[in-house]
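Yeah, one chain of the complex is gone here, protein chain that is, but the others are all in their spots.
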Amino acid sequence: MTPETIEQTPVIELRHVDKHFGDLHVLKDVSLAVHAGEVVVVVGPSGSGKSTLCRTINRLEPIDGGQILIEGTPLPQEGRALAAMRAEIGMVFQSFNLFAHRTILDNVTMGPVEVLGVPRKEAERDALELLGRVGVREQAAKVPAQLSGGQQQRVAIARALAMHPKVMLFDEPTSALDPEMINEVLEVMVGLAQGGMTMVVVTHEMGFARRVGHRVVFMADGQILEEGTPEAFFTHPQTERARDFIDSIQGH
Amino acid sequence: MSAQDTGRAPGSAGLAPTAIRDVLFEAPGPRTRRLMRACTVVGVILVAALVAVVLRQFYLKGQFSPRYWLFFTRSTTWAFLANGFVGTLKVAAASGILSLVLGLVLMLGRTCGVRVVEVLSRVVIDFFRGVPSLLLIYFFFLVVPQYGIKLQSFWMITLPVGLAASGVLAEVFRAGVNAVPQGQVDAALSLGMSRGKIMAKILLPQAIRFVIPTLVSQLVVVVKDTTLAYVVSYPDLMQDARVLINNYTALVSVYLVVAVIYVVLNYLINKLAAFIAARSGVTLVTRAGETSL
Partner (left out) sequence: MGFAELISQYGGRYLTALLTTWGMTAVSYLVAMALALVVTVMRVCPIKPLRVLGDGYVQVFRNIPGVSLLVLVVYSLPHLGLVLDYLTSVIVVVSLVASAFGSENFMSGINTIQVGQIEAARSLGFGFGQIMRQVVIPQALRSVVLPMTNLLIAVMLTTSLGSQVPLSPNELTGLVSTINTHTTGGIAAFAISALGYALTSVVIGWVGNRIDRRVRILR
């Protein structure tokens, strides 16, 4: 899918979003629209607010000003409506956050069974298929601590997918991984992107951005400074900050 | 595999890690905020009502009468209580030292490598951890004299309290020794150091540094146990309180004041332990092995 075939209403739309942590102004008048089938890669130096941006989309972080719309509907602020909305937005965290006391299979079935009311049998069939898709089906009976970081993160992706979300948020999904495990996770994400999943990905993986990203959003100091195709952004950055940033991540 | 939790502080916003109880409830929306405000009001009213009921009961039963409280303005009262307080501190200090020494010996025995000594130390540790201090006190108060051994009341309270604490301290020391990285022992062994030398030169010095805050917090248990001194008629704070009560027939006020003194003393000891722990950067070994309230 290419950006040309995009529907009218964006899946996610941020309008003039403001957010403070105490005295720190972490998001300054941020506006962004993500359309169905689009893969948006958010990059920027640490402390630029990119993670916070990602976390505001399902209200893990409440915002102080502006508006967030999911398929044109304002993001609910609390209660069942918020939970129902979150169930439709998948999220993958930097630190995997699998439920330590449950098996891998349970981790994937808990959402559908508890939240969507899917019968357990059906949820397990679905979960095993998903685990197979991310390549950890054999681990289904183990607990998270018995898996490598890369495996855990793939399970986390399967857990989010089990809810059949309309969009997936990735908050630095490979930053906590040992280098040799990064690719196995990226491969799964590439497969998702190629399958047409709408994705917002906070990451420094330029290779990923170039392969499947439709758009790169560059943030610094809580603002979006640049937006463009990965090719344009990485080869011809418009701002000094972006140039410095690209140099710094290419440095190693 | 270390899945450090970095999820909370976004980017490098540099926020202090949040206690879990602040995360259990997410940032409230407008409806939740109204509900919380209402609950807060109800909560304040409930707490105030509770206090009011207690105060009313004091008033109705005449417990606010000046004769129950005025003698607290006399210096003699406080001098007397201070005397008892010093008695409490003396017993606490002596049993503290006794339990330190004995706890260390028991730990060394438990880890010495000689099977018989290890088993014996373990039995002694489990015994002192599994028997109430009060029973030990009765042993020194009622049983020991039957064998013609005359102890001063000071020792009749200090010995049992110290013994009871030594079992726990042995386990605390052992936890400290276990906290020293095994690599250091391997390194020392490869240098040809003997077991005893490794314990004395490498393990113990570090272990003691690790457990100092825990040792301090264990003083609370010792202080609590000293309140049993009245059983053997040793003049500690609790015993002196009983004398005051007889003098002024003011039971409620005296017992309350004494309870407050103990709570404050123990609170300060806990605070001190936490302070030392924070300063030396060691985590307070929890009360995991502890079996006293």
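In this document, chain identifiers A and B correspond to the written order of the chains, with residue numbering beginning at 1 in each.
By our rule, contacts are C-beta pairs under 8 Å (C-beta built on N, C-alpha and C of every residue); 3 or more make two chains touch, one makes a residue touch a chain.
Bear in mind that the values here come from a model prediction, so they are computed numbers and not experimental data.
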{"item": "Candidates B:I198, B:M238 or B:A273 - the one touching the absent chain", "value": "B:M238"}
{"item": "Candidate in contact with the missing chain, chosen from A:N97, A:Q139 or A:Q153", "value": "A:N97"}
{"item": "Touch residues of chain A, complete complex, unshown partner", "value": "58, 60, 80, 83-91, 93, 95-101, 110-111, 114-115, 143-146, 156, 159-160, 163"}
{"item": "Where the unshown chain meets chain B, residue by residue", "value": "3, 5, 7-8, 18-21, 23-26, 28, 36, 39-40, 43-44, 46-47, 57-58, 60-61, 63, 126-127, 129-135, 138-139, 142-143, 146-147, 220, 223-225, 227-228, 230-231, 238, 251-252, 255-256, 258-259, 262-263, 266-267, 270, 286-293"}
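Heads up, the rule we're going with is that only the chains that are shown with their structure count from here on.
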{"item": "Centroid spacing, where centroids are CA-atom means, of chain A and chain B in whole angstrom", "value": "48"}
{"item": "Partner chain B, residues of chain A touching it in the complex", "value": "21-22, 24, 26, 46-52, 55, 59-62, 76-79, 82, 93-97, 145, 147-149, 152, 171, 176"}
{"item": "For the chain B and chain A complex, residues of the former touching the latter", "value": "1, 3-7, 10-13, 15, 26-32"}
